[in-house]
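Working notes for the structure below.
Only one protein chain is missing from this complex, and each of the others stays in its spot.
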Amino acid sequence: MRFYEYEAREIVKRAGIPVTDYGFTRDAAEAKEIAARIEGPTVIKSQVLSGGRMKAGGVQFADTPEEAQAHAENVLKLEINGQMPRGILVDPKADIDQEFYVGVVWDGTAKKPVIIFSPVGGIDIEQVAEEQPDKVGRRHFSNILPFGDYEAKEVIASTGVTGSDLNKLVPIVTKLAKLFVEKDMTLAEINPLGKLKDGSFVALDAHMDMENEARGRHKKLLADLGVGDEETREAREPTPFELAGEEVDSMDHRGVAGNVTEFDGNLGLVIGAGGGSLTLFDAVRAHGGKPANYCEIGGNPSVKKSCGLAKLVLQKPGVDKIAVMMSIVSNTRVDIVARGVIKACLELGMDPAEKIAIFRIPGAWEDEGFAILDKYGVEYADRSVSLHEAANRAVQKIQGAAA
Amino acid sequence: MSILVNEETTFIVQGITGREAVNLTRECLDYGKGAKVVGGVTPGRLGREVHGVPVFDTVAQAVAHHGKPIDGSVVTVPPAFTKDAVVEAIENGIKLIVIVTERIPRGDVAQMVELANLRGARIIGPNCLGIIVPDVIKMGGIGGPAKDAAKSYTPGSVGVISRSGGMTTEMSSTLTAAGLGQSTAVSIGGDAIIGSSYAELMPLFEADEQTEAIVIYTEPGGRMEAELAKWVKDNNSRLPIVAFMAGRFMDEMPGMSFGHAGTIVEGKEDTATEKIARLAEAGIVVAEEISEIPELVKQAIANRKG
Partner (left out) sequence: MDGVFISVEVSGDVASDPAVGAKLEEVCPVSIFKGTDAGVEIVAENLDECVLCGLCQDAAPGKVTVTKLYSGETL
């Protein structure tokens, strides 16, 4: 999950890394007060999760508190890449001598965190890596030994930085590395890290991503920052349809029937498991089908949950038929899913034979499942019909129905 | 032959009294030549039995009862307790650990893997279904109940490595239907950081005389396919590889995660398109559909021999 800049800066500040005397607000009048307190030129920054703020006009410079208020009013109303700002940051316009970069990410190949450091900051680090590779230092560090200052020192020194800059940067890089590990981040980045005229360093912008799986371990931090449990903080906000899917999945603790993503097609999908869903979604599109949704069934969910998921998809406006398909199941039971999707049709007053374009789930308890499908006249396929062929049949059927 | 496990392999199940673990234990005991499940661990349940397997409070008790080192462990405990369970297994001399548990934060996985490397142990997973050697042994839930696993898996010459547990079985079943058996199939897990990647298992298959070709299932997200492509080029591998890439639609949706935790696309190198190009560059054949895989494997084997 991604943090807004104002939250990321607070996290950095709590880790003991110097930050500017900024203020966050949702109100233009308050922006004026913050600017007055700052006593000097300020930067008004839109708080959105999307990139490209500068280009979109979401970053404005002000010389006076009145100007700060005027900019704040505009920025608060400005939508950026489909997102309205959460608020604005009023930041002192710092007197910068040089901009640095420091970030920590996971390296999935080395299976260790890696620090990336550069004396060329303020721009995209990938661009620096391409144009001035000798100015980018990388260093992996252990995830079981305590982090040592020397590790920070090595990565900084590897880029040619020495003297008092080196000594002042070591604690900042060390604190960021420790914060990355302690707070279960997947990205912790300060860019730019500004060197002020007086030789001191201060974080001017920060990006933080926390691992979703670890949110439960950082309840206090998230509560302090005001991040609600319902905020997914993915690339876009969940739709009401997707939230309804989460509700279905939380009906009981047995298995999964959810992970719903909304699309705008006419073929509803009740599919699984993880890899099977990815394969099937591709297959439907490869055959010219238009999925109404993505979802996942797995881990042997209850009849109630399968039924709830199927109902949700069947009732989605624009859905003509559903395709119920999974890769060969070993834990999830064919008969349980069959019961769920047929029950969904019946409870909605629909004919399963007409609404279910195809049922292709081979594997555990398939004989029992196929007996149920026989009784209701639903077309089904066993493992001799490939995932792609099953998707093709569903698409043919729905196109036949639409024609 | 096989990789990682064989009919002599002994293992324990940590978290053996959980609902899914009870089923998994039954399946492993019933499959092939019958797995040597020499114990189970659930704290506070010493003295019980699960399908005839003795339950202990600690791994140390299980090892003492067995009287000699135990080869492996299948870890099925909840995410908050997984790291401790894995460390317990490693520190009690276990060298092969299959982690079934999902939703373990990366920091924990990295710690387990780092310790395993120090101790000469190997981790498969997390978020995986384990390992199967057709008609011999299965370690984990892979393939499901013994009679279902027997439908999908047959002995043969193809090594299977997959980031999806279900797709391991789907692909193996497709190979089986076309008369191609498997030497060993490994579900390596769907997370961003896993104990054993494609490239880390390749040397084992390379050394296994029975294996003549490799089939892999891949997804967007991460650098694991690039690592494999590099390994193949650097090592002049004798094994032809056929890959299937799912989740191509995700290229249009950066920042969203589908299917497995590891699939989120964070940069250009993570996309399906980029990965397919990279695999192809290394001479790895990329199938458009699962059903094409058997023919591509047969051709690839014939080409190497010819």
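Think of it as A and B in the order they're written, each chain with its own count starting at 1.
Going forward, contacts are C-beta pairs under 8 Å (C-beta built on N, C-alpha and C of every residue); 3 or more make two chains touch, one makes a residue touch a chain.
Worth saying up front: this structure is predicted, and the values here are computed from it rather than measured.
Within the full complex, the chain left out of the display contacts the shown chains A.
If you put the hidden chain back, the residue from A:Arg217, A:Arg339 or A:Lys355 that touches it is A:Arg339.
Only one of A:Gln83, A:Thr109, A:Ser142 or A:Ser302 touches the absent chain when the whole complex is considered: A:Ser302. Across A:Leu78, A:Ala203, A:Ala244 or A:Ile372, the residue that sits in touch with the chain not pictured is A:Ile372.
Touch with the hidden chain on the side of subunit A covers residues 302-304, 333, 336, 339, 342-343, 346, 368, 371-372, 374-376.
By definition in this document, only the chains that are shown with their structure count from here on.
Per-chain CA centroids place subunit A at a distance of 27 Å from subunit B. Touching subunit B in their complex are the following residues of subunit A: 106, 108-109, 111-113, 126, 142-144, 181, 184, 186, 211-214, 217, 234-236, 259, 261, 272-279, 281-283, 285-286, 294, 296, 298, 326-331, 363-364, 383-384, 386-389. Of all the residues in subunit B, the ones that touch subunit A in their complex are 20, 23, 79, 103-107, 109-111, 113-115, 129, 141-145, 148-149, 151-152, 162-167, 169-170, 173-174, 177, 190, 192-193, 197, 217, 219, 222-224, 227, 244, 246-250, 253-263, 267, 288-291.
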